[in-house]
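Removed: one protein chain of the complex. Kept in place: all other protein chains.
In order of appearance the chains are A, B, C and D, and numbering begins at 1 in each one.
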Amino acid sequence: MLHPITTAHYLVLSAALLLVGTIGVLARRNIVVILMSIELILNAVNINLIAFSSHLQQVTGQIFAIFVVTVAVAEAAVGLGILIALFRNKETVLADEVDLLKW
Amino acid sequence: MSFLDSIWLIPLLPLAGAAAMLLAGKRLDQRARAVISLLCPATVLASFLLSAAAVMELAGKAGKAHEVILYTWVAGLPFHTADGSVARLSADWGFLLDPLSSVMILVVTGIGFLIHVYSIGYMGHEGGYYRFFGYLNLFVFFMLMLVLANNYLLMFVGWEGVGLCSYLLIGFYFHKKSAGDAASKAFIVNRIGDAGFIIGLLLMFAVIGSVRFLDVNQALGSGRFAVEAAGFGTLSLMALMLFVGATGKSAQFPLYVWLPDAMEGPTPVSALIHAATMVTAGVYMVARSSALFSLTPETGMIVAVTGAFTAILAASIALVQNDIKRVLAYSTVSQLGYMFMACGVGAYWVAIFHLYTHAFFKALLFLGSGSVIHAMGGEQDLRKMGGLKNRIPVTHWTMFVGSLAIAGIPGLAGFFSKDEILWKVYSYPGGSAALFGVGLATAGMTAFYMWRLMNLAFYGKPRMDEHTAAHAHESPRTMTVPLVVLAAGSVLAGWIGVPKLWSAFPDPFRTFEHWLEPVFTPVAAHGAPAAHHGHGVEWMLMLLSVAVALGGIWLARHLYIHRPHLPGSMARSAGGLYATLSNKWYVDEIYGYLFVDGLAKGGGSALAGFDSRVVDGGVNGAGWMTRFGSTISIWWDTWIIDGPVRLLSFMVKAASYPMRVLQTGLVQAYGLAFVLGVLALLAWSLVR
Amino acid sequence: MTDTLFFYAFALMTLAGAVLTITRRSAVHSAMWLIVSLSGVAGLYLLQKAEFLFAVQIVLYVGGIMVLFLFVIMLVNLDLAARARQFNRQWQLALASALAVGGVLFYFIRQGAGAFQPASPPVSSPVVEGNTERLADELFSQYLLPFELASILLLVAIVGSVVMAKKRI
Amino acid sequence: MSDHLLSIVLFTPLAGMLVLLLLPGSNRNLIRIWANIASFAGFLVSLPLVWRYNKSGSGFQMVEKADWIPSLGVKYMLGIDGISLLLVMLTTLVGFLAILSSWSAVQDRVKEYYAMFLLQQTGMIGVFMALDFFLFYVFWEVVLVPMYFIIGVWGGPRKLYAAIKFFLYTLAGSVLMLLGILTLYFQHFQQFGFYTFEISELMKLSLPLGLQQWVFWAFFVGFAIKVPMFPFHTWLPDAHVEAPTAGSVVLASVLLKMGTYGFLRFSLPLLPDASVTPVIVQALAALSLVGIIYGALVSLMQKDWKKLVAYSSVSHLGFCTLGIFALNPNGIAGSVIQQVNHGISTGMLFLIVGVIYERRHTREIKEYGGLAHVMPVYATVFAFAMLSSAGLPLLNGFIGEFTILQGAFEANRVWAAFAVTGIILGAAYLLWLYQRTMLGAVTNPKNQGLRDLNLRELAVFLPLIAWAVWIGVYPKPYFEVLERPVAEIVERVRPGYYGQAAALSAPSGGLR
Partner (left out) sequence: MSEFYTSVDHFVLVPAIMLALFGCAVLLFDFFIFPEPRQRKYLVLFVALGLVFTGGALWRQQHFLSVQKIDSITAFGGSLTVDGFALFFNWIFLAASLIVALISYKYLETAGEHHGEYYGLILLANCGMFFLAAGTDLITLFIGLELMALCFYVLVGFLRSDRRSNEAAMKYLLLGSFSSGFLVYGFSVLYGISGSTKLAAIRAALESRDASDPLVILALVTTSVGLLFKIAAVPFHMWAPDAYEGAPTTSTAYLAAGSKAASFAFLLRLFTGPLAPSREVWEPLLAVVAVASMTVGNFAAITQSNVKRMLAYSSISHAGYILLGLIAGNDTGIQGVLVYVLVYVFMTMGAFLVVAALRRKDALGEDLEDMAGLVHKSPGYALLMLIFLLSLAGIPPTAGFIGKYFIFLSLIQTGHYVLAVIAALYVAVAIYYYFRIVRSMFISPLKDASPAATSLGLKVALAMTGLMTLAVGIYPEPFLTMAQASLVR
């Protein structure tokens, strides 16, 4: 009945998470939520890395994951900073109201 | 140095005169006209004397030919002739004096000199005096080049040159639009002929490998080429093409239309260029190519028939013309037709003989008419003349002689040559009774229209207004002297070509034929030997022609003196025919419709449209979409000039917008594009 | 056996949290659900014997980033945004294309485990020392460079966010 | 020193330009004087070429060779043969006259104007001298930019459109040509193991016919657009009509020759098999013939004086290309001579338009008429230009046209037959133009007070007229100069043309 969990399971899961994140990025108007969705994507990557590293019985993947987390933090920080600057001038956090630059 | 070696000076002297006019003419014209009046005729006289001397020397020379080569003019590169042998595209700057060219240069310089003298008086009161003489000298130069050249290519130089001068001289009164038109018409129609000439030359290069007269004759005579009696071969084509050139220059059907219009030029010009010399260049050229034509009987036939047709056509038109100069112009065309008839049947010396006599009396008639016009204060319409006999006696008597001569009254120059032509046309193997008939009819018409002219101009009661009548006076000496000289010529010139029939006269009276004999390949080369005709036939034909001539004269006198009302009624009764004749068989109209409007203008504009629309690419769209198409005119303009580039730029711009529209400025749309890209790449690598 | 159950539990937690994150109207709720999702991931880390990462996940993400997010959400008052539509005009299209990508991904995976093989694990004796130690060893020997580099990265992040967010520098 | 004669000739105008840039822009006359001096110097230094060129010497002469980009096998290599010699002389002379002619015509941005001309001068000379394909391409492109500015800045009302059209058209052609060049370059590497752009090296290639044809078409696009041959000619009227006088003169006299020169120097020798492929030869001959007749007919209908001349160029260049693809000595030699002739005659015609445009600022033919009364000298000069362009014997045009016709006739009699009609029409539209502008009464009062040519303007025309007469009366030197190079080209495309000829000539004893 319950078969053992293989790496493939993790890959499927991460793929799914990636998709959810992607949808979030593409569909939500609120920039904050978009940033969150990006976090989701990075987590999907991490699931991949961890799965592989345990599959390969080495920690490289985990290290990689740590760095991914770091990057995620950094991006979030800068992103929110920019968001604040934007909000200061434009009074909005909705992605589709930001379209001065086009064509 | 001998005169023979200095023949290259003969053309050069008039050129010097022309150059002088071009450089210093204007100043001379203002300060010292006399200088011009002396200098220019002097150069021609000089070259006449030189020519005479050279001819004398030539007479004494064995072989009767002398070639002087200055240097290689067109020193082209090697090429393959039709038979694969190698030849070099080359033409000398060289001169050939032989009996044929000697006759020509004497005529050109002699008549040319007389007409120069005449012009001193005739143009005395005209502006652009120096221009006129400059052109005239230039013409003499080119004409001499034409007849003295030792190869066809150099001959073509003169050929084009005289065309240019006739253009300049016809357009001399260039403030008159008609003059300009006539000039251009003459040049362009001639160009059509020249195209034929050029192709002929190319063929000559391709087949024979050289265009030097001596080479060509030697090659054609060498038996390398058989007589093309069987079919219409390369040589026949070559000959035909040369003849096309001749029809242009010598105003034969279908290219004769320019000559009557050329009468826009000053009368001396008409006399020199359009009667005595230039228009005979074609005849000279055909005669020069006798070796070729003798190998191509079929072309010869074409020549003869064309000549005959032209002769009678022009004569018929001349019957009803009212412009004194036009009558003479058509008469010239018709006389040239005679000459080609002679050439066609292979009686080249007779053609040249007629050319020579014709030069005298036709020049005389033109100058005379000029004198008449001069007296009438510029009036050229015969219907407004009449009764000038006593007002301008010298002109009258000289023209009287001229008219008799052209009509072919025995003893006068015209008689000998014309009668010889008729006889040869009848008797030569190439000829036929039909041709003779046409010739005879033409002779009758000639006599008629000439005497119609005489009667309308000199006899009967004056029809001009008093003012003109009061001022009608004899022309100055400078004009009458040439008339007299020419009249004398018209009487005497014929006596060196007395028919063999008149056995009473010793051979010296037939110098002309003997003189020209060495130049032309004997008639025997025409395949079939000359059919023998009895003396009786010849006598009969001669009398017949004389009778016809007299008949024509009588009819003219009857109609225009005794029954002046008749012509009008006849014209009315035969309305259609009359209209057709006076409208010159509508040839000009037909041509105008066919070529000028049809081909050039129509084709040109069609192509201009084609160029802008089709070639310039599917401009419909381009112009239609063009961004700054403000007013219709601009729109049309851009539409017209638009090209593929516009089309391209349009398409690019058009393509530019969709690409930019994707750039909505919405960050998530960008993300979407990104994801679609991912999808595309994944899918692609999946399906491969 | 239990691993299997735990896996599905955490997987459900992760995905559900993720989905709710991107579907909640209010950003605050999204943040909360994100925490849930991240914790689920953390749980998966545990299952894979990545204790250290588990800790990092909880502390850094759930602790650090979420605080940051909430802070921002408070700073830029979002009630206005909360009342607005939460999905943009292209969301169906986005959904469709994302699912299409998913479809392709799953096609790959459906090709079977055989065609879907990561590198084969070394047949080594099961490791005795704990996860964190090995991690440390690797990190400070093999991956010293990225580690140093990461510090610069964080510096940039700080400077950057300060430059951006601060009213006047 | 004199070993570098070509370089000197090449760079004199450029040096002149550099000095020019240092002069104060405010002092116009100084600039004008200097520009004229510089260009005249350019002409003077080119004169020694004439007597230092050895007619009997084969191949290229006065060759200069230096490494430029060794790693690409690119060399700075100059050299001239008879063909280049004539075109270089044409360039230096016409370039000078063009600059002389614009003394009073150009009033604004004088400095840039002359700078552009001098720069362009170097570019054009370089095109005719380069023996390295890369170098050639560089010069080829260098010419574009100044001409763009000359048209675009000092041009007529629709100058912008004309300028960019010219630029785009030519560039599109030349980049495709570049691909062809690179193909040869690479093929050479594959066959000989080293990279070079040297023409003499590339001539050693032996390429399969198919490839040759591809490359040929690539070259064709580049050259045919420049010439311009029939379907690609539409940039020409625009460019000519809008360009300032001197611009049109240089454009017509020299720039167009770059295309025909390209055919002669590259297409034929480098791709001999492709060049004799019946399809290609017939196609190009057909295009040339269409160009001849078509250009003539279209110019018959023009209402714009300058546009008429422009279209006449299409017709005349048709003769040049026809001669080239007759692929026999006379065709090619005639083509080269005709190129020079066209440079002289059409150059004069454009100058003539310029003179009157400077006085009346319109090119509408119907605006004029009877100018011969007010400007007799002008009318005379015009007559010379017209007649030489119409190919009247004793003037240059005839020599070129007849030689080309002979060559074409040898190749294919029908071609010649068609081409001859071009001569008739040529006379037609030129005479018609002359008649409508010069003859007749002065209808338009505006034309009453026009002043005749002044000395400077006359000085511009006299050399050209003199040259026209020289070629017309004594063309021998030109044929001598061309004999060797042409023979080499013909031998290249049709090996044994001469040999076979000699063999055949023996029995029939060959007439002179």
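By our rule, a residue touches a chain if its C-beta (ideal position, glycine included) is under 8 Å from a C-beta of that chain, and two chains touch if they have at least 3 such contacts.
All values derive from a computational prediction rather than experimental measurement.
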Next on the checklist: Quick check: which displayed chains does the absent chain contact?
Outcome noted: A, B, C, D
Item to check | Residue, one of D:Phe43, D:Phe96 or D:Phe149, that touches the chain absent here | outcome: D:Phe149
Item to check | Candidate in contact with the missing chain, chosen from A:Ile5, A:Val20 or A:Ile38 | outcome: A:Ile38
Checklist outcome for this item: Sole touch to the unshown chain from D:Ser26, D:Ser56 or D:Ser71: residue D:Ser71
Checklist outcome for this item: It is residues of subunit C that touch the chain not shown, namely 105, 108-109, 111, 115-119, 121, 140-146, 149-150, 152-153, 155-157, 159-160, 163-164, 169
Checklist entry - In the complete complex, which positions of subunit A touch the hidden chain? => result 7, 18, 21, 25, 31, 34-35, 38, 41-42, 44-45, 48-49, 51-52, 55-56, 58, 60-61, 63-64, 67-68, 71, 74-75, 78-79, 82-83, 85-86, 88-90, 95, 98-102
Checklist entry - Please identify, in ascending order, the residues of subunit B that touch the omitted chain? => result 648-649, 652-653, 655-657, 659-660, 662-663, 665, 667, 669-671, 673-674, 676-678, 680-682, 684-686, 688
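One rule holds for everything that comes next: only the chains that are shown with their structure count from here on.
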Checklist entry - Which integer distance in Å separates the CA centroid of subunit A from that of subunit C? => result 6
Checklist entry - Could you state the distance in Å from the CA-based centre of subunit A to that of subunit D? => result 66
Checklist outcome for this item: Touching two or more other chains in subunit C are residues 88, 90, 94, 97-98, 101, 105
Checklist entry - Along subunit A, where are the residues that touch subunit B in the complex? => result 22, 25-27, 34, 95-96, 98-103
Checklist entry - In the complex formed with subunit B, which residues of subunit D make contact? => result 158, 161, 164-165, 168-169, 230-231, 234-235, 237-238, 294, 297-302, 328-330, 333-334, 370, 372-373, 376, 380, 387, 392-394, 398-399, 402-403, 405-407, 409-410, 413, 416-417, 420-421, 423-425, 427-428, 431-432, 435, 438-441, 473-476, 479-480, 482-483, 486-487, 497-498, 501-502, 504-505, 507-512
Item to check | Of subunit A, residues touching subunit C in the complex | outcome: 2-13, 15-17, 19-24, 26-30, 32-33, 35-37, 39-40, 43, 46-47, 50-57, 59-60, 62-63, 65-67, 69-78, 80-85, 87-88, 92-96
